[in-house]
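I have a structure I would like to understand better, so I am pasting it below and will then ask my questions one at a time.
A protein chain is absent from this complex, but the other protein chains hold their places.
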Amino acid sequence: MRWDQTNYPHDPSHLPTAPIAPSGFINQEDYWERQQPLTFVLIHGSWADSSFWNGIANELRKKGHTVYTPEYPGHGADPNKDVSHSMMTKSIADFIISKNLHNVILLGHSFGGTLVQKVAELVPDRLKRLVFLNAFVLNDGQNLGDELPAPVRNVFVGLAQNSKDNTIMLPFPLYRDAFANLASLELVQQMYNEISPEPAKPLLENLNLKKFYSLNIPKSYIYLTVDNALPQGEGFGWHPHMSSRLGLFRLIKGHGDHMSTVKTEPKMLAQKIYEASRD
Amino acid sequence: MRWDQTNYPHDPSHLPTAPIAPSGFINQEDYWERQQPLTFVLIHGSWADSSFWNGIANELRKKGHTVYTPEYPGHGADPNKDVSHSMMTKSIADFIISKNLHNVILLGHSFGGTLVQKVAELVPDRLKRLVFLNAFVLNDGQNLGDELPAPVRNVFVGLAQNSKDNTIMLPFPLYRDAFANLASLELVQQMYNEISPEPAKPLLENLNLKKFYSLNIPKSYIYLTVDNALPQGEGFGWHPHMSSRLGLFRLIKGHGDHMSTVKTEPKMLAQKIYEASRD
Partner (left out) sequence: MRWDQTNYPHDPSHLPTAPIAPSGFINQEDYWERQQPLTFVLIHGSWADSSFWNGIANELRKKGHTVYTPEYPGHGADPNKDVSHSMMTKSIADFIISKNLHNVILLGHSFGGTLVQKVAELVPDRLKRLVFLNAFVLNDGQNLGDELPAPVRNVFVGLAQNSKDNTIMLPFPLYRDAFANLASLELVQQMYNEISPEPAKPLLENLNLKKFYSLNIPKSYIYLTVDNALPQGEGFGWHPHMSSRLGLFRLIKGHGDHMSTVKTEPKMLAQKIYEASRD
């Protein structure tokens, strides 16, 4: 829903009705106990696989939600690193169709934001809301690399060129200080030992996003404010730089970094995700 | 007090003295129990009436403060929506004079910031400090619409033109996601059912603010950081974009959105307001 495409209903009878009998309980704790059941499809980012979501999925399921964390090509057990962006988005769209999912909350983290954008073009009628968690929101025709300052992009391109298979492995000092800044060294080492080199091609493909920007699906952006994986401010960064491209969106904020807070505070993040996703 | 108009006293004997015997207690809890008694005049914003302040006023009164929440033309029980900005500010200034108030902490929320600016011009000698709570601070000659990105301003102007009486009713999806993003749907529906269309004219009147920018009244800005009613950053937003126009000001921050946090966390906000207002 974009500001300049909005055709709002004026008749209050069009209002959504509350999912739970609203006998006046405003108490947040009470409300938390009885959440509106939602169906989540969670899309991880680069240097991760679907186990990225284990803690958060577990917390969401405890509250009665249905949670899917589909793996996509080039990640997890897939030995093939020669993948394209459209292979990834087709795989996710196929997953949603094969499971016959409807009213989906489609959430992407980091690079997963670009997958959410393209999957939304493929199966818009299956989606209830798009949620971006410190995720890329690209303009039409852009690639992810366009959102990196030149020195950072050059580091990544150089790492890909020096690899045997056009992949990028994050150097440990970069991962530790810029991606997992809030974690203890022990945790960062555990996390780092589990990641694989990331296929470079999908990060540098220009994406046609004209249809995405014509879709009328509600959107939310969750901004964890201590994420320094992207430089913040002055023409770069998650919020407000990329979030503002969504037009009208629901903003949720929390204290967290790019990679480690999903491990250390899954309950807090599950609550933020619910607040971003409920009606 | 602006940076370039400042004539600071160098003689420490000019220092304000503490309102309470300062026998060395730095303990915040202890201090909170014995607050410096203040006189507040709280000015609500658009799509609200003076009941907006009920929870906060109650919390402030518990701490010994005197709190006024005057209604202004076009709002509350007033059936007349054909009002001007100067009718509103005159009404508030008259209220302050009729109650013979002095040393007033004049606080405005949202559109109420523009009322604080003009009331300060009318009764500067009655005011101890101006406090802006996620409030507009306009430049001389501006109107509120100038602070909205073009697509948002066009939505508002269109809504006014389509109304029978030059008023703007916020569409529910916009209110829910951009004005009350942190609240449960039940609470947002309760709040939405209580609001009335807002007179459009005062939002689009250019204001002469030359006198405001010559006044030497201390100022504070309270920024609730999850407010997304205005786009944040890149030339728009509450803080630092508009707050910085105040020159020297006291900054206070908290976690909250534009409309619902006054309902869900009145005690927290009353504390922030006190911290912004004390000597």
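Letters A and B mark the chains in the order given here, with residues in each chain numbered from 1 onward.
As a convention for this text, contacts are C-beta pairs under 8 Å (C-beta built on N, C-alpha and C of every residue); 3 or more make two chains touch, one makes a residue touch a chain.
It should be emphasised that the depicted structure is a prediction, and the values quoted were computed from it without experimental measurement.
Undergrad: Out of B:Lys90, B:Lys128 or B:His241, which is the one that touches the chain we can't see?
TA: With B:Lys90, B:Lys128 or B:His241 as choices, the missing chain is touched by B:His241.
Undergrad: Touching residues of chain B against the unshown chain: what are they?
TA: The list for chain B reads 1-4, 6, 8-10, 12, 14-16, 18-20, 22, 25-26, 28, 31, 36, 218, 220, 233, 239-241, 244, 247-253, 275, 278-279.
Undergrad: Spell out the interface residues on chain A facing the chain that's missing from view.
TA: That gives, for chain A, the contact residues 149, 151-152, 154-155, 159, 169, 171-174, 176-178, 181-182, 184-187, 189-190, 192-193, 225-226, 228, 231-234, 237, 255, 257, 263-264.
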